[in-house]
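Input: one structure, supplied below.
Missing here: one protein chain of the complex. Every other protein chain is in place.
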Amino acid sequence: MIAYKSLSRKDLAARIARDIPEGWYVNLGIGIPTLVADAIPAGREVILHSENGILGFGPAPAPDAIDPWLINAGKQHVTLNPGGSFFHHADSFAIIRGGHLDLCVLGAFEVAANGDLANWATSAQDSAPAVGGAMDLAVGTPRVWVATEHTTRDGAPKLVERCAYPLTAPGVVNRVYTNLAVIDVRDGHFVVTEMVAGLTRDALQAQTGVELMFEVPEYA
Amino acid sequence: MIAYKSLSRKDLAARIARDIPEGWYVNLGIGIPTLVADAIPAGREVILHSENGILGFGPAPAPDAIDPWLINAGKQHVTLNPGGSFFHHADSFAIIRGGHLDLCVLGAFEVAANGDLANWATSAQDSAPAVGGAMDLAVGTPRVWVATEHTTRDGAPKLVERCAYPLTAPGVVNRVYTNLAVIDVRDGHFVVTEMVAGLTRDALQAQTGVELMFEVPEYA
Amino acid sequence: MINKEVRDIADALSGIEDGQVVMVGGFGSVGQPDALIEGLIERGARDLTIVANNAGAGRIGLAKLMEAGRVRKIICSFPRSAGSVVFEELFRAGKLELEIVPQGTLAERIRAAGAGIPGFYTATTVGTLLARGKESRVFDGRTYVLEQALHADVALVEAWRTDRMGNCIYRESGRNFNAVMAMAARTTVVQSCGMVAAGVLDSEAIVTPGIFVDRIVVVPETANARIAEAGAA
Partner (left out) sequence: MINKEVRDIADALSGIEDGQVVMVGGFGSVGQPDALIEGLIERGARDLTIVANNAGAGRIGLAKLMEAGRVRKIICSFPRSAGSVVFEELFRAGKLELEIVPQGTLAERIRAAGAGIPGFYTATTVGTLLARGKESRVFDGRTYVLEQALHADVALVEAWRTDRMGNCIYRESGRNFNAVMAMAARTTVVQSCGMVAAGVLDSEAIVTPGIFVDRIVVVPETANARIAEAGAA
């Protein structure tokens, strides 16, 4: 087996951050997506939105400078950048639902080749899953990128033909960034546009639950 | 014929103002209703709402103190009282439609005994009447009082069995203040609760297009 | 002279009865009216329906209210979270009804109630389990579901500064659901971190105009923090 090195969570976040141009308005979900905030290249203005009514929040404060009134949707203490603003929850979701964000980056339990996203409930029998703002973000944002490990801890594929978990929204995912590859969702197919060094098509396919298309050269 | 003196527009406004208790939130329409603002007894806090996004506006400024940015829905220059606030049009009509005002006082072309109000279009053939906020106010406000001359300039009754003019809203008027009487709308009837001194029931009835009920003694 | 400030928490909560719908502002612990929640527990009203973003954490605040057996139903977007132990227990035991509403739909249903809009359409939940039983409709080729206004008998709100007219401003991310819930209840009770004279709040920056507010009780920020800490201890 050819050696390859999968991305750390931090490197995955940095890989995503690279693709976010200046001036975009972005909502980052809990987990790996949250790490994207700290990975945005210095000097590039990307404006972060938080469901609980913030545009333009900045990095975590120093421990001795925590402002108890200022948290993001992940309940983490944050700061506010110059030009940031506060609004109430209905206005915050008007921004989301109205399609004003450029991008949201979400975690996932599963993503299907048709763009279906499952990231909220772990089974249809779970009658008390926490949906939060995931459905609104998935439905309202013009670009939905998923940031996830390529497989579960047990090695089961998270990129699948059809989601088995309950959907967050059908047909919304545009791109998936995993620790192994960057994969576009196009016309019902996963199209691999980038792989980590040393990874083969076969090795990636073997960890994926649906047939991949490749726009990258085979490992040479 | 017994002598009586109908109320001037200013006295009619003062009569209405007398019935508005402290603490009410009130929207005043164009015409006689607008005069109510200046007639509220000194020291009684009544908070005036204007469709264009003001709560707590005050009287007209002195001519040399006009603020060009501060007008009411009638496009008159006004002032702002301490504790007043500004908001946008959607929030302003959320206040109206959501039933948060205590009262609106509107003018009328016609009012029917069933509470129907016609105050926007002068005929069904008029294809470009200006509705403004009249319908929202009439429908959204829990108490709708009408301030009007008892008859048209030609002496035609404005209080009628059924409105001939296009409706602003059906069944919304609670009370009518005219230059001759105060008249409640109750269960499909006009009930006179007050008349100007010297006016007889017959004289009032003669100027009204529908049978009145009386809760006032005959002139004695 | 209009003055919406009341003497104490008990006065602020008077009239809350069994079976009512109570909205509780806040997101996480920020902007949560802890003193009013404590007061609600003391008041003893039962069979309540609670509308809030979360279903409580630890054994304080909303969780304590639920643990005391006062809550029949909770309408929220994020019931199960780190520390939602009381919710889990009661829900598993069948002692608590749950209505899960996506966060944006929850905020908009509350705003709709305040704005006199009985129903609206949203694409959120279309094609998911949460659309079950909902009426759908196509606009311009896209499918949406019908959602209805969510009214309350009482809204419990935390504000940063208030004046006697009921005008409120919030602080940073403390605004969250508070400003929409203040619109949606028959009676809105504000736990204020401090009163200022009428006219002090910037007319351009008032978030909740006094028209939405019925009662104000002052609970200094430090006192609210003590309640939260005491409960957590």
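Think of it as A, B and C in the order they're written, each chain with its own count starting at 1.
Heads up, the rule we're going with is that a residue touches a chain if its C-beta (ideal position, glycine included) is under 8 Å from a C-beta of that chain, and two chains touch if they have at least 3 such contacts.
Only a predicted model underlies this, so the values are computations on that prediction, with no experimental measurement involved.
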Fill in the blank from the handout: Where B:Glu45, B:Asp102 or B:Asp136 are the choices, the one touching the absent chain is B:Asp136
Handout entry: Contacting the left-out chain in the complete assembly, out of B:Lys10, B:His89 or B:Arg162
Key = B:His89
Exercise for the section: Taking the full complex into account, find the residue in B:Ile20, B:Leu35, B:Ile54 or B:Val146 that is in contact with the omitted chain. Expected result: B:Ile54
Exercise for the section: Just the residue numbers, please: which parts of chain A touch the chain that's not shown? Expected result: 22-23, 25, 45, 47, 49, 55-56, 80, 82-87, 90, 93-101, 140
Fill in the blank from the handout: Interface residues of chain B toward the undisplayed chain are 50-54, 67-73, 75, 80, 86-90, 92-94, 96-97, 121, 124, 127-136, 139-140, 166-171
Completion exercise
Against the hidden chain, chain C presents residues 108, 112, 115-123, 137, 139-140, 142, 144, 148-149, 169-172, 202-205, 207
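Here is the rule we go by: only the chains that are shown with their structure count from here on.
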Exercise for the section: Specify the contact topology among the chains shown, as one of line, ring, star, complete or other. Expected result: line
Completion exercise
Comparing each chain's Cα average against the average over all protein Cα atoms, the nearest is chain C
Fill in the blank from the handout: Expressed in whole Å, how far the mean CA point of chain A lies from that of chain B is 56
Problem - Distance from chain C to chain B - Cα centre to Cα centre, in angstrom - result: 36
Practice task
Return the residues of chain A touching two or more other chains; collapse runs of consecutive numbers into ranges.
Solution key: none
Practice task
Identify all positions of chain C at which a residue touches two or more other chains, and write them in rising order.
Solution key: 111
